[in-house]
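Mind having a look at this structure? Questions to follow.
Here the complex is missing a single protein chain, while all its other protein chains stay put.
Each chain gets a letter, A, B and C, in the order it is written, and its residues are counted from 1.
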Amino acid sequence: MDIGFIGLGNMGRGMVQSLLRAGHRVVVWNRTPERADELVALGAERAATPFEAAEVGVVFTMLADDAATEAVVAGPHGILAGLPRDGIHVASSTLSVRYSAELAERHRTRGQHYVAAPVFGRPDAAAQGALRLVIAGQPGAIARLQPAFAALGSQQFVIGERPEHAHAVKIAGNFLILSLVELLSEAFVLADKAGVSRERFFEVASAVFSSPLADRYGRALLEQRFQPPGFRLTLGLKDIRLALELAEATHTPLPIADLVHQHALEAMARGQAELDFTSLLRVVEAHAGLHRPE
Amino acid sequence: MDIGFIGLGNMGRGMVQSLLRAGHRVVVWNRTPERADELVALGAERAATPFEAAEVGVVFTMLADDAATEAVVAGPHGILAGLPRDGIHVASSTLSVRYSAELAERHRTRGQHYVAAPVFGRPDAAAQGALRLVIAGQPGAIARLQPAFAALGSQQFVIGERPEHAHAVKIAGNFLILSLVELLSEAFVLADKAGVSRERFFEVASAVFSSPLADRYGRALLEQRFQPPGFRLTLGLKDIRLALELAEATHTPLPIADLVHQHALEAMARGQAELDFTSLLRVVEAHAGLHRPE
Amino acid sequence: MDIGFIGLGNMGRGMVQSLLRAGHRVVVWNRTPERADELVALGAERAATPFEAAEVGVVFTMLADDAATEAVVAGPHGILAGLPRDGIHVASSTLSVRYSAELAERHRTRGQHYVAAPVFGRPDAAAQGALRLVIAGQPGAIARLQPAFAALGSQQFVIGERPEHAHAVKIAGNFLILSLVELLSEAFVLADKAGVSRERFFEVASAVFSSPLADRYGRALLEQRFQPPGFRLTLGLKDIRLALELAEATHTPLPIADLVHQHALEAMARGQAELDFTSLLRVVEAHAGLHRPE
Partner (left out) sequence: MDIGFIGLGNMGRGMVQSLLRAGHRVVVWNRTPERADELVALGAERAATPFEAAEVGVVFTMLADDAATEAVVAGPHGILAGLPRDGIHVASSTLSVRYSAELAERHRTRGQHYVAAPVFGRPDAAAQGALRLVIAGQPGAIARLQPAFAALGSQQFVIGERPEHAHAVKIAGNFLILSLVELLSEAFVLADKAGVSRERFFEVASAVFSSPLADRYGRALLEQRFQPPGFRLTLGLKDIRLALELAEATHTPLPIADLVHQHALEAMARGQAELDFTSLLRVVEAHAGLHRPE
């Protein structure tokens, strides 16, 4: 299958590796072109513009947010201009529901397809083709994408025909994960202040949850390795904001999200922007008098 | 081993069955004596008072709260009076940290032992000897209890020598579980209002969490079977109050607990006291305009 | 003084009356032209476009929000095009800090002045020239506006030279007022559920606060006259959102604002959009089981 791919961050590079490994032809573009070098060494081709990557007929985008996506979508060198009629734009980034719905409409009016396929999983899962794909769009387009999806992910969840619904699921899922970090932080600090070692408490909590996800975050909170960040605090703040925007648009009070948002803002104000999102723990600790900013 | 056992609710009856199955002699007492009938048929003996159950030398209590425990501890017919010097009181209820510390002191001044052993697990796990035991107390006393603990649980977590620390772990653990119900409720309602079916969303969330615990609660929230209650809302409210009391005593702000507490109070005000704790979902739905009280 | 005036809602019409009464020449424009009729009868002149109103040399805008303001600012028939060099645009609406700063810049690059002058006060105060004006901009421009400001308000607060700072003050002030409604609602419901009549409680609270503002809102909450709205819930929601946007941009957690926002969203979900903002009380009542939606 011929595939264009735009956005070569940690996730994007892993995804391209998986596509190449499965034998697909991949034409890549990135704002910082050097990011493509190692992939070209693995067999990828280089596009000069997003337009060229889209010309291939199927183009993935895997970028930080709405704005970064819009920057490769619009304009004379962009995806909308380059994608052929009946071509497919696959948006794997975590986009806002509003923007995703808007993209769907813009592609439709040009006779192009738009499939939302945000993913759960970390860069290592991306490189191993072991992502969880949350997919929404026209069944025909989704069917055409199967060879690519099979290379990228171990599980596919088809949500329905409206692409923005896949982004809603991704946003609600990220809200769960970010809130879990807050929740574990509060429980750790409570145990600690009650005189119980966090490690000891977490052995129990880990057995009760028996969740690899809770284990990963629990351990990160115990080790307090906030640098280098696996998932930057600024990105977590963005994701919780996406949940709150969706909540606002649908008139849904979401008090835990507001709480996580408050703590993420405080972390920003404390200078933790470039630390891992689990450094939210420091905010919770500070509130309990446990952690004093350096 | 000879064991007294006080408190024959759903959990207590299951625990006594497991003790009997392992060949222990069990002398039971319950405020409502008929609750003992089926256990007597299985080989348990009946005590006339908590005093008599304690006379056996090792006595478990498995009661609703501090007050119910104090009612069998104090007075001329109570445990303190009946337990021999060097006897052991094992408190498996979810007690407050303050009361647990106080019990430890009262037993100590009488030359008696006090071991905290609250449990995680449901009545079926109790009846199968598959509980998770969170244990704290003097190592010698804990060692003596091994035959009983082995019959009751599949896992033991020894927290340390101060009994109230085991109760702190239980309280912090229950805080996690109750908050998970709130968190899943918020995520379900957000997905729903964004136009995504909750079932579809939960397939994804379940895969991401891969937690049997999250699965159980997620499914309960999807099915909305709030009656008969597995875990009564009033008991959940009590548990979240225990977390908040511990937070107050240790000067630990615990915002998610406050939130769950607010919603539990609202559920009480809406008449949900006797429903399952997962009926918290109705509060979250009502806030989003989804559920109108009947 | 010759003055253009755009935006003839309840506030705008009152302000124009005050300007006319003071002898100023006022050229008005409104999207719905009939709104100008009564003012024309009082001596106002009619502009065909925002451009024409701006041509006068000094032009006020008093519109619902950023978007409504932008609609009269931009384009060939807009203020930016019509205002002469050295003319002054006075923004009396409650604008976002970001948009206000942006407007300042756009006017500056055209050699035009921009003064922010949001107001505190209700339509009756506007019509009586008894508003409180919060003013920021270049001292020279502010000095030139004195005849107009004197006609409009009983008090002027000059915040500084950066126009958006006046809007920040207005936004923070509205946050105080909206939160006061939430706070009084919670206190009323607490007293009520404790068995005390709200009226009796409010006599005490009113004496303790001795604030005409608290009195007005307290009485509105007691009377529960939510219709016709003095201040629509949707506008209150907009204002609390402006506070939250400013909080987000400056990394300032604002938990009371989040709370008011949650309750305002719930009020929207309950269908209270067109009621007065004090109908927030219904949300607080519902949470305490006091008020059941019809």
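Here, a residue touches a chain if its C-beta (ideal position, glycine included) is under 8 Å from a C-beta of that chain, and two chains touch if they have at least 3 such contacts.
Here the structure is a predicted model, which means the values were calculated and not measured.
Asks: Since one chain is left out of the picture, which of the remaining chains does it touch in the full complex?
Replies: So, taking every chain into account, the missing one touches A, B, C.
Asks: In the complete assembly, which of C:V72, C:V134 or C:L221 touches the absent chain?
Replies: Here the residue in touch with the unshown chain is C:V134.
Asks: Just name the one of C:A68, C:A168, C:A220 or C:A269 that touches the chain not displayed here.
Replies: Counting the whole complex, the residue in contact with the absent chain is C:A168.
Asks: Tell me which of B:G14, B:P50 or B:P255 is the one touching the absent chain.
Replies: Among B:G14, B:P50 or B:P255, only B:P255 touches the chain that is not shown.
Asks: One chain isn't shown here. Among C:A130, C:L222, C:L235 or C:A288, which residue touches it?
Replies: C:A288
Asks: Tell me where the left-out chain touches chain B, residue by residue.
Replies: Counting only chain B, the missing chain is touched by 241, 247-248, 251-255, 258-259, 261-263, 265-266, 268-269.
Asks: Would you write out the residues of chain A that touch the absent chain, in ascending order?
Replies: Within chain A, the residues that touch the unshown chain are 262, 266, 268-271, 286-290, 292-293.
Asks: Across the whole complex, list the residues on chain C that are touched by the chain not included here.
Replies: Interface with the chain not displayed, on the chain C side: 97, 120, 132, 134, 155, 157, 159-160, 162, 165, 168-169, 171-173, 175-177, 179-180, 182-184, 186-187, 189-191, 193-196, 200-201, 203-205, 207-214, 243, 246-247, 250-257, 259, 287-289.
By our rule, only the chains that are shown with their structure count from here on.
Asks: Could you name the chain whose Cα mean is nearest to the mean of all protein Cα atoms here?
Replies: So the chain sitting closest to the middle is A.
Asks: If you average the CA atoms of chain A and of chain C, how many Å lie between those two points?
Replies: Centre separation, chain A to chain C: 39 Å.
Asks: Using Cα averages as centroids, what's the distance between chain B and chain C in whole Å?
Replies: Each chain reduced to its C-alpha mean, chain B and chain C end up 53 Å apart.
Asks: Quick check: what residues of chain B touch more than one other chain, meaning two or more?
Replies: Those would be 287-289.
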